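Just one protein chain is left out here, and the rest sit where they should.
Each chain gets a letter, A and B, in the order it is written, and its residues are counted from 1.
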Amino acid sequence: MYAQMVKSEATQDDPEKLAGFQARIDAGEKIEPKDWMPEGYRKTLIRQIGQHAHSEIVGQLPEGNWITRAPTLERKAILLAKVQDEAGHGLYLYCAAETLGVSRDELTEMLLDGRMKYSSIFNYPTLTWADMGAVGWLVDGAAIMNQVPLQRTSYGPYSRAMIRICKEESFHQRQGYHIMMKMAQGTPAQKKMAQDALNRFWYPSLMMFGPSDKDSVHSAQSMKWKIKMNTNDELRQKFVDQTVPQAEFLGLTVPDDTLCWNDEKGGYDFAEPDWSEFFDVIQGNGPCNTERRAARNKAWDDGAWVREGLIAHAAKKRAAKLAAE
Amino acid sequence: MTDQTSLFEYLLRLGDNTLVLGHRVSEWCGHAPVLEEDIALANTALDLIGQTQMWLGLAGEVEGAGRSADDLAMLRDVWDFRNLLLVEQPNGDFGQTLMRQCLFDAWHLELLPDLTRASDDRIAAIAAKALKEVTYHLDRSSETVIGLGDGTEESHRRMQAALDLLWPYVGEMFTPDTVDDAMHAAGIAPDLTALRARFDTRIDAILAEATLTKPDSSFAQSGGKTGFRHSEHLGHMLTQMQWLQRAYPGATW
Partner (left out) sequence: MSKEWPLWEVFIRGQHGLNHRHVGSLHAPDAEMAIKNARDVYTRRNEGVSIWVVEAAHITASSPSDKGPLYEPSESKVYRHPTFFDIPDEAGHM
């Protein structure tokens, strides 16, 4: 997911306070910034929301890669609006994290020097226009699986950010699928492009949910705190069940020979992605890790004089105003 | 009856300006100095792309050869483009992009109110919509130019360099040719030379607040809006922008 393998922090607080805190969560109350919260809850949230925000920002890059090559003016506008939304979503999420006592610049620096991660999916290249379709359809589709339940997460600012994000994001997956439809119904070359995009993005999309977490202690704690709402496997299954018929409608083939409907469980059986590839990508060895980090670092470094210039001007203006009073 | 060839040319100028500048600004998406600026630049680009769809759509209608706005954007070569040289200049650093934007916005904002009174209703309607958008564009670009010009030593130096670099492209905006004269005579477009004084008043005020010095040269590059001689930059932009349409002719997307 946009926040993968977030390790929840151990917490060493007064058991009575902890029990009271848990009771609030169990009762469906929202935790707000000034409320007492266990240190582990706070730290886990910073890591998770931060990683989610970073994913939005780094996620601008693979799609931004095609803004200047969009085939029509309308497609260009739609793609630009979508990638802009991702910047907005990153912004909302950073603000949610900031209520936990960390600044946006601190989080940014942790992304830039590699101390914090972002979703594995954005380390894959976008090679053709069909990839804009596949990313919208599959990647946003997978993200939505996770983000919709997160609207009910226990931390107020996070929940409110997710509500806004889900509302805005509703067009993202549809525009991706729309691109795929046009291509799948288009010329033989377009159809080939569409199939090729599905081939390359299928397994990386399944990896977005993270490895099977049924035995993970961390996710049990996060689920108890309602920071994580579903297990990785539940969401992955749901995603496959929803996506396979959509691929069939397009006349495209999901690149999995073992894929078949299982009547008993009421869902598809499907092949696991190559988890060693997933761990390679997480470790920094994905196809585009280096480029993505370099691009974010360059934007940050090149922009320093702008950020400093504008704040310096604001300070001068304030001083002049004070002097005039 | 307006001369349709001049009208077509004039609409291409309006549409190509917003097309090329919108494209340039969209290149920033994901790379701006701070998130809020990233989002704001995308808004500007989206406005300009929207204006392009309207201007070039109308151009195709006036031409009457069945070409859509997309055909005009994606299937013409460099010499058929009619945008100002200013807007095809590369982004450079953020300061250069904002200086280019501010100079164009200041001109655009003088032009559009006159176009809202054009004898052609279609032009007046597009201009009225664009005017609201461009009013905000200049608001934002001028405030940023002022902030950076008056900011730190480094930001001041960079903004002065951007102004010096782009100043030779200002003159073209105000130099009328036969197309401009025909549009003025037809009651569509204003007398370009008359815009200059208003532009200067506005820009002088912005530059003064930004503590920047206007270059004293009045030298002006030309060749963009006539299509006679674009800069080398435009061709590279088009190879990117038009690539899919050129590589897969006839496909719909």
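Everything below uses one rule, namely that contacts are C-beta pairs under 8 Å (C-beta built on N, C-alpha and C of every residue); 3 or more make two chains touch, one makes a residue touch a chain.
Since the structure is predicted, the reported quantities are computational estimates derived from the model, not experimental observations.
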Exercise. For the chain left off this view, which of A:14, A:35 or A:274 is in contact with it?
Worked result: A:35
Problem set entry | Selected from B:3, B:143, B:181 or B:200 as touching the chain missing from the view | B:143
Exercise. Among A:13, A:74 or A:168, which residue is in contact with the omitted chain in the full complex?
Worked result: A:168
For this session: Spell out, residue by residue, where the missing chain touches chain B.
Result: 34-36, 39-40, 43, 136, 139-140, 143, 147
Problem set entry | chain A residues that touch the omitted chain in the full complex | 32, 34-36, 84-85, 88, 91-92, 95, 98, 103-105, 160-161, 164, 168, 304, 307-308, 310-311, 313-314, 317-318
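Criterion: only the chains that are shown with their structure count from here on.
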Seminar exercise, completed: The chain A residues in contact with chain B across the complex are 57, 60-61, 64, 67-77, 80-81, 83-84, 87-88, 90-91, 94, 129, 179, 182-183, 186-187, 189-190, 295, 298-300, 302-314, 316
Seminar exercise, completed: Residue positions on chain B within touch of chain A in the complex are 19, 23, 26-27, 29-39, 42-43, 45-46, 49-50, 52-53, 56, 69-70, 73-74, 93-95, 144, 146-148, 150-152, 154-156, 158, 240-241, 243-245, 248, 250-253
